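Have a look at the structure that comes next, please.
Here the complex is missing a single protein chain, while all its other protein chains stay put.
Entry: chain A
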Amino acid sequence: MRWNRPRFDGPIKSQPKINSFTFMGLTQQNQMEKPCQIKSIPLSSFRAAKPEKKQNQHAPAPVRYTYKYREIPLQRDVGLAVREEKEEMGYCCNNSFPASSHVLLTDLSQRWKCPKLQNLRHKGQFHGSQKASKVLAFYGLKAPPYKLDALEPHMSRRTLEMHWGDHHRGYVEGLNKQLEKDDILYGHTLDELVKVTYNNGNPLPEFNNAAQVWNHDFFWESMQPGGGDMPRLGLLEQIEKDFGSFTNFKEKFLEAALTLFGSGWVWLVLKRNERCLAVVKTSNAINPIVWDDIPIISLDVWEHAYYLDYKNDKGKYATVFMNHLVSWNAAAARMARAEAFVNLGEPKIPIA
């Protein structure tokens, strides 16, 4: 396994002894700021207290990242993250790009130099620190791109607190606990982990947690405050092409939500082979990426997603989702990205 060592201006004290845990070594001091921040929030609020300043002497000064343009989060993340504090994660940029699940442990200068994220980094070398480091987490809990009460009255703050804070967090922690046992599944991005643990239909025990983490990341990003309404332009055209009309698609989606037996998810996917959009329902934790399809939006129809707000009225929940919560911006961005992978039609070459 190759990895690029980050280059520094300062001297590196010594080569750290490499074992499978060194580069996962993280201490409180090594926590890096999130890649996307609203610039009004000072960086210091994201760091834990740094008792030893001199550790950072040789490291490049952290870049004060200013928002000039929306940064495209990189799709593939290394399976390393810090455990993020719950209250700090209240804000994130309104991330309408595809789900990138985890905080990248890097400062920005490193990021642009080493775009290949399959590479693992020596955390110990970052700050020239040779302190013994503690593994905090393998995968992190990513916050929804809105505050927890932003979806009221359609999805209450209590539901989000429970759903994100307890269920989603529980999946993340369960996954981390399972991954602590051995190194076999080490180093995957979350997408890859889901596909690997799905094992072509014979899922490994980690699949449930990994897939549910992925699903919930995707689900939070599929919603926005003030959502609903209709998609525009290209996505609307594609929906009309594949379903006849937007109303027809909506009906199909709602029907799928109602006829799903048990717990599961309803998806609007772009099917790779058939090259068209389709509504798909899956059970428990399964999601379309295991079949290599590209999901565009999703709806969680596990009972915990709607029980506190709608009790047993799943139909009302699905309708409210469609009318008030679904983020067509996110869907459009995902569709745009998906079109890079799936050829949806011959290009219209103008006749000379």
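By definition in this document, a contact is a pair of C-beta atoms (placed from the backbone, for glycine too) under 8 Å apart; a residue touches a chain by one contact, two chains touch by 3 or more; residues count from 1.
Going forward, contacts and distances are computed from a predicted model.
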(request) Could you tell me which of "Superoxide dismutase", "AP-1 complex subunit gamma", "CAHM1 protein" or "Proteasome maturation protein" is the UniProt name of the chain missing from the displayed complex? (result) "Superoxide dismutase"
(message) Given that one chain is not shown, which residue among A:153, A:201, A:262 or A:345 touches it?
(response) A:262
(request) For chain A, enumerate the residues touching the unshown chain of the complex. (result) 162, 166-167, 170, 208, 261-264, 283-285, 302-304, 307-308, 311-312
